[in-house]
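Okay, so here's the structure we're looking at.
Missing here: one protein chain of the complex. Every other protein chain is in place.
Let's look at chain A:
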Amino acid sequence: MKRTASGGAAGGRQHGGHAASGADDPHKQLNSKQRKKLKQQMGGLQSPAASGGAHQGGRGAGRGESSRGLSSGLAEGLPPRQLNVTQAIESRAAEISSLERALANSGEFTGTQRVFQTVPRHMRRRAASHNVKRLPVQIRQRALQQMAKDDQPQPTKKKSRKQRRRADSLREEFLLRPAQNKWLETHIWHAKRMNMIEKWGYKLANYPNDKSRRAAHRASKHQCVLHDASYTQPVQIRGPEHAIAALLRQFLDPTFPDCAHSDYARGDRRLVVFMHERGAYPAKALDLVEIMWQPAVPGTQDRTAWIWTHPAAHSRVAAVLAGAADSDAEWQSQLAITSLKGEFVRFQFCGPRSHAVLFESLKTCDAVDAPFVNQQAHDVWSHLQLAQSATVVPPGVLISLTVHDPRLAFPVVVPSRLATTDPDEDPQDNEDLVEMLKSWPSGLAAGGIWNETVRSQLLAARFDNKTLQARRSENLIPGTRLEPTPTDARIPVLLVHRGSAYTASQSEHGRRAEIAAGWDLVLPRGWAMEFWLTFVFAGARVGGLRERRDFHFEARLPCFPDDFPETPAYVADAADLGSQLAAKHARTPKSKRPNYDAMQVDSPFEPPFLSLLVADDLAAVVADVEADATSADQVADLAVEHAEQRPIVVLHSPSIVRAIHAYAAEADAFEDLCEALQQAMAAASHRRLGTPRDIALPADAPAHIAASFVRVAVTPLAKGSPTDRGIVYAATPEEILAWHAVTAAGEARPSTASLGGPVNASALSHLPQPALDEIPPADSIMGYITSGHFSLEHGRGQAIGCCRLKSLHAAIQLTKHTLESALGHSRTMVNKNGSLRIIARVRCPTGRVCRLAALEIVP
C-alpha cells in the first residue's frame, strides 16, 4: 500500500499539469501568461507533490483553488513514512532526470532565451533586441519571429515636412548632391576612420584616428600609402597649339621649361610650373600648377591641355585664363576654356609597394571592341611589372590605361615580396625594361579619359552592387572572381608620375624620395569608391593631409601650400590658423600661456614676413616725406599701410637659385646681386629651347627682386628642433668662427672625423653655448620658419622657412669677410655641389635660447 502510494506520487508525473508551486500565495489565481512564465523558468521542473496532487485532483474539477486545496489536503493527511534505500535512490534518480530535462529544455526554444543571446561573443552587439540588422544574417529571421511577440512599438506620428524631405541614408544624401560639392567621393569612408577638416571649400581628411604617424612614415618608405587628392581640379583649354602656348606663356614662370616644349606638348610628360598673374612675374605668384597635354588626335586641329590647380586657387586661375582669352579677339574665337571641377578623382600613391598594388589592381582590357584602347600603353605597363618601385620611371610621364571594373576581381591579392623567384623569369625581361626606361616611347597618354562623352557614358554603364552580388552567386565555386563581359564598363584611367624637374631640384635627398616620385591615378567621376576599396583591401594604408605634409617634410621638400608664402593659398591658410591660435591664446589664463611680449615675439601665431619689408618701406616713405614736415606717426601709418596682407615675392626658380649660389658671395653690394639676378631672369626668358618667347619683365621687377625672399632648408648644428613660426636670426662673427673651428674643412655639421671620436656633448661644447634669455635685436631677423619639427628620417630637427634675400646676402658677406680675415680664404663656405653654407641662429616663439643652424637656399 505504502509502496504504491509512494510510487504513484513519485512516478513520472513531473511534467504536465500546471505550476502552482511557485506562487507566493497559493490562493492567488495565476493567469495563463504567468503560469507559462513560471513553467518556462523552471524548465519543466515541478515539485512532485504539487503536480502529482493537482493531477490527481484536477481532472474532473478543473483548475483552481478547490482542486489545489483538495490535493494538498489529501497528501497532507498521509503520515510520515520510512523510505527504504531503493526508494531513496529511485527518488534521487527521478530528480536527477527531471533536473537534466529542465536544463536541456531551458534555452531559446522554450522562450527563456532569445536568439540574440545565443550569438557568439564576438558578434554580440548592444541593442540587438530591437534592431535586427545588428545580428548575423542567418538568424535574423528567427529574431524577427521572436520580436513579433514583444510589445509592439507605438505607431509613429506622421513625419514633418522637413523629415519627409530628408534622405534616408548618408549614401543617398551624397548622391543627391550636385557635382560641385564639398564632399569627395570617398568622404564617408574617410569620415568613419579619420579626423575631417574643412579646407579650401572641401571637407578633407586630416589624419587617421589611430596614433600612426611613425607607422605612416615607415609605410611611405617600404609599403604603400594612399591619399585621396581629388581636391586638385583641372581647367581645360582647347584650341590650336600655338594659341594655347601663347596664352599660357603670359602666366607661367618664364625661367621654367616652356609649356609647349615637345616633351610636354606631345603629351609624354607633365610640366610642374608656377603660375603668376598675367605679366606680373616675379611677383604675384598664384599657384603651382601641372600642365598636361593630350597627344594630338589625328584628324583634328585643336589640341587639349589640362591645367591642374590647387583648390584654393582654382577659381582665380580659371577666371584669369578666361579673362586673358577674352581680351584678345583671335583667342576669343579659337580658345575654349572650361573648368572641369568635379570631373575627376585623383589618388596619390607613395611607397615602393604601391607599384605592385597598382599593377595587381588595374586589370587592363585588351579587347579591340573597346574604343580608345592604347595598346602600346598597356604593353609598356606590363613591362613595368618588373620595376621595384615607381622611382625608376622617368619623371612626369603619363600612361593612359583602359581597365575593367575593379569589383569583378575584388578582392585583389598582391603577391608577397618574399615569394621565391619565378623559375620562368627571363633575364632578358630586365634588359628590356632598362632599354624601355632609357628610351621612353611616345604617345602613351592617348586614351578615352580625355573625351567627355566617354566619361559620361561610364556612369550609365555602372551596375549596382546588387547586380554584382547576383552575378557572384551564380558562381559554382563561391569566391571565384568574375569574368568581364562585353557589357561591363571599361574605365579609362590616367597614370601620372609625380616626378618633375622642379621637385628634383628642391632637395638632394628628396630627389629619391617616394613622395616626390610616385604614381598618381586619375579616374573619371563616379568610380572612386570601387577603386578605393580595391586598393585598401590590397594593402594600401590611407593617409590624410597631415601624412602628406609629413612625407614632404621628411624628404626636405616644401609642401604646397604650407611652405609657399608667395601664394594666396598660403596667406589664407596662415591667416586662418593664426586666428585659431590667437583665439586659443586669448582663452587661456595668463599663468598657463607663454608671455610673448616678454619674449619679444611680435607675431607668434602667423609668421610676419611682411613686417620684414616694413623697415624698407619705412625708409622709403621717410625719404619721401622728409621734405614735407609731417609727424612721425603719419609716417609710421603710411608704412603700415604698405604692408597690407599680400603674398610676398619668393624667388622659386631653380635657375635663379643657382644664380644666387653663384653670385651671392662674389657680389659685394646687394644691388650687384639684384642686377645679376635680373640678368639671369631675362636670359632665361629669352628664346629658350628653340621656342620664341621674348617675355619682357615688368618695370617693377628690380624692386621685387630687392624685396624678395628665398626658401631655405634649416638644419640645426647641434641640439634643437626648430618649430613652426620660429624666427631665424643672423649669426655673429664669433659664432661663425666657432662653427668653423669645430667642423673640419667647414662642413655644415660637426662630424665624427673632425672631432676625433664620437660626437658627444663635451665635444660640442666648443660651439658657443647659447645664453638663456639673450634675444637678438629685431633688425637681425632674417626670416621665419613655415614648417619645422623633429624628423624621423634623420633623427634630428629640421625645418623649411623663408628668409629675406637681402639679409641672407648680408650674412653671406659677413661670413666671407670673417673667414677671410681669420683664415685668409673663404673656400669653405661653398659646398662641393656649389651651394652656399650660411650659419644662422634659430629660436622658437616660446624659446629662451637661440640655437645655431645651417641654412641652405632651395628653390
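Observations on the structure shown:
We adopt the following convention: contacts are C-beta pairs under 8 Å (C-beta built on N, C-alpha and C of every residue); 3 or more make two chains touch, one makes a residue touch a chain; residues count from 1.
Here, contacts and distances are computed from a predicted model.
This complex has a chain not shown, and the name its UniProt record holds, of "Beta-hexosaminidase", "Pyruvate dehydrogenase E1 component subunit alpha", "Ribonuclease P/MRP protein subunit POP5" or "Protein Abitram", is "Ribonuclease P/MRP protein subunit POP5". The residue touching the chain not shown here, chosen from A:80, A:120, A:153 or A:834, is A:80.
In the full complex, chain A contacts the hidden chain through residues 5-6, 9-10, 21-22, 24, 26, 41-43, 45-50, 72, 74-83, 85-93, 95-97, 99-104, 106.
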